Every structure is written in structure tokens, then in C-alpha cells.
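As you look at this complex, bear in mind that one protein chain is not there, while each of the others sits in place.
Showing chain A:
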Amino acid sequence: MGNKQTIFTDEQLDAYQDCTFFTRKEILRLHGRYHELAPHLVPMDYTNDPDCKLPLALIVNMPELKENPFRSRIVESFSEDGMGNLSFNEFVDMFSVLSETAPRELKAIYAFKIYDYNVDNYLCKEDLEKTLNKLTKEELTPEEVELVCEKTIEEADLDGDNKLSYADFENMITRAPDFLSTFHIRI
């Protein structure tokens, strides 16, 4: 335990525990994972909040994300600059939202961000097409993609504006109980 204490101060760990869904141990584990990604870049000592960011390319290579079709979108949604560079805090944020204990509302907000490729706060048809192509590895014909997207919008769009607002998305999520367990990455 002795050398573990030096990574974060107790106050920092308290702050992490108050603001995320992780325990002290998990925070340390996450730090370990973050450190592993770039041992020469990430310092072991985080007591004075070093300003260190890892690029998207490094983060999506984590085994947890490597095979995920949305890996870059996930990382981008959680990065402050929108380019996918993650500081350790953002890294913790990401896995906190994706953890088991995060509530449905929080998960829905970030899931919406992940699916919203063009960041216009609506899931429009292009977003859905991109999502579908990632999910099926472009095995469907363009017509099929079109059809599926249309059907999706038709099913989930409540207010009839032909795109899914967050409200529509949330409404759909509340009817899909599996979402809580599937929007979850174990660390």
C-alpha cells in the first residue's frame, strides 16, 4: 500500500470517489491502465495534477475498446477537445459513465453523444446510417440501410421532425431495459 499512496493524495481520491462511481481501488486500477498505455508519458505521481493527455490512437488500443465498433466515437465524446485526446480525468469519466452503477439517464446522455456523429444534437439519418454501417461492417446494401434507418426514425421519433432528438432517444432507452446492462464496459 505504501507506494500506492503516492499516486494520489487522500483528498484527490476522495474527490474521485465523490464524483465518479469508482472506489479507491478502481481508481488506482484505472491509473494503472492509463499508465500502461504510455508508460513514458504518464507519470506515476499524480499528486500535483500533471497536465498529460493521451491521443485517441493509444486509447482505442485498450483491449476493452479495441473491438468496439464505436471506439473512436466513445473516446471523442469524452474528450474535452472533441478530438479524442483524453486526460486521466476524462479517462476516469469515460469508464465511470460506462460502469455498472451509473444511472440510466447519465448513460443515455453519453450514448446519445456517441451516436451523434455530426454533433448537432440530433440523431439524423446520416448519424443512423453511420451507426448501422459500423454495427454491420457495411454488409447491408445502401437500400437496406436506408430502409432500416427510416424505420428506426419512424419508430422512435415522437414529435415528427424526422430526426431523433435527445428526448426521443431517452424515451426509447427507457423502453429498452437491456440498455443498462449492455452500455457497460468492465474495467
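In this text, contacts are C-beta pairs under 8 Å (C-beta built on N, C-alpha and C of every residue); 3 or more make two chains touch, one makes a residue touch a chain; residues count from 1.
Throughout what follows, contacts and distances are computed from a predicted model.
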Consult the UniProt record of the chain that does not appear here and report its protein name from "Metaxin", "Phenylalanine--tRNA ligase beta subunit", "AP-2 complex subunit alpha" or "Transmembrane channel-like protein". "Transmembrane channel-like protein"
Of the residues listed, A:9, A:47, A:61 or A:174, which one is in contact with the missing chain? A:174
Contact footprint on chain A, counting only the chain that is left out: 14-21, 23-26, 63-70, 78-82, 89-90, 92-93, 96, 98, 102-103, 105-106, 109-111, 115, 118-124, 126, 128, 131-132, 135-137, 139-140, 144, 147-149, 151-153, 155-156, 158-161, 165-167, 169-186
